[in-house]
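See structure below.
Excluded from the complex is one protein chain; the other protein chains are retained at their positions.
Now for chain A:
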Amino acid sequence: MLTYNTLIVLLGTGLLGANAGLVGSYAVLRRRSLTGDALAHAALPGLCLAFLAVGQRSLPAMLAGALLSGVAGVAVISGLIRATRVKEDAAIGIVLSVFFGAGIVLSRVIQNAPGLGNKAGLDSYILGKTAGIIRQDVLLIGGVSAVSLVLIALAYKEFKLTVFDPGFARVQGWPVFWLDLMLMGLIALAVVFGLPMVGVVLMAALLILPGAAARFWTDRLGPMLALASAFGLVTGLAGTAISAHSAGMPAGPIIVLVGSGVFLVSVLSAPRRGVLGRALSAWRFRRELQERKLLRLLFDRAEADRPALRPIDRSAILQGPSGPPRRLAKALDRLIARGDVVEPSGPGGPIVLSDTGMERARAVARGYRLWERFLIEYPEQASAMADLSRESVAEVLPPDVVRELEEALRKSGQWPEDGTGGRSS
């Protein structure tokens, strides 16, 4: 049963996750992931100072304090990089630990001070706690998410260009500095509002994981943003639900573990970029190469036997230093199963290309000889152009070069003509 309170909490964390996923995608693409982490850690002292100033746990005041000190942290980072010889990673590391250390000290000061209001809420900002979210917080979170969504929808192309190629954007006249600052501001807002839920230590993970996971599923920016928001939403909801059901579990680590799960599934199973998908396509490619090699060998043989097309012994093709090469033998089995190669005198007997097999073999031989010729004629361009994954050179080489290579092959009698080795019928 969903109580009103649970609903409010779920609404809040879902929105937070979706927003973090949306703007976090830009952080990932802009290579600002670590800046987000520093921002989250640097927010802690501001939170504590606001608590000290107000004297009690008030979400708006503490978030304002967090935003101020978080942004101050980022400003110190960029100041360090500009004014000194400190590099970005070192600057981030320094700011992150100094601000976080100061924040922890301040939080202890608050714990030990007598006469302050409810202090219990403060620890939840370090590792995150969702139970305290109330209706007013949800409205605030909803407002921030709406601002991000509207800005990103309006200035979609401006942000896209700024993040992809800031130099070009400046030459075209866009105020890159301000656009970049606006994006950074959206990231800062997302981080600060995520603090009560996930906590300063792990907030960066909620920012980074959805975007990084979404990148595996798509090669387009729009779908990536939508997917990252969806992942963020699911992560927030599921993480909250789990942590609410297990007593004493801080929400931050649970939410981050759920997000890591989404990421892990993406890394493994995304069709083209995922580890499994890539392994599968690499495996297919190796098989394909073996088949192409076999077809080529059979074609060379048929060409030599012209005009007759004689079945030949398996062993004539399947020769290796230690018996018949296993992979090539398997490739032969596949070609036979597909009907590209036939065995006129029964299984295990001599083999010969079928009509369809000859068709394919000729195409493969053409492609191979064109590549070979290209490497001979243009050795200096081998690295720039050679691409074994393409069966047809025409996909890579310009048409006039292909014609020229073809002509050269024809002249030397190496061009696989249409009639070559056709099956005598």
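Just so we're on the same page, contacts are C-beta pairs under 8 Å (C-beta built on N, C-alpha and C of every residue); 3 or more make two chains touch, one makes a residue touch a chain; residues count from 1.
Criterion: contacts and distances are computed from a predicted model.
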item	value
Chain not present in the shown complex, as UniProt names it (candidates "Aspartyl/glutamyl-tRNA(Asn/Gln) amidotransferase subunit B", "XdhC family protein", "Metal ABC transporter ATP-binding protein" or "2Fe-2S iron-sulfur cluster protein")	"Metal ABC transporter ATP-binding protein"
Chain not shown: contacting residue from A:220, A:245 or A:411	A:220
Given A:114, A:167, A:348 or A:413, the one touching the chain that is not displayed	A:167
Contact with the hidden chain (one of A:106, A:126, A:370 or A:401)	A:401
Positions on chain A where the hidden chain makes contact	29, 31, 154-158, 160-161, 163-165, 167-168, 170-175, 215, 218-221, 224, 378, 381, 384-385, 387, 396-398, 401
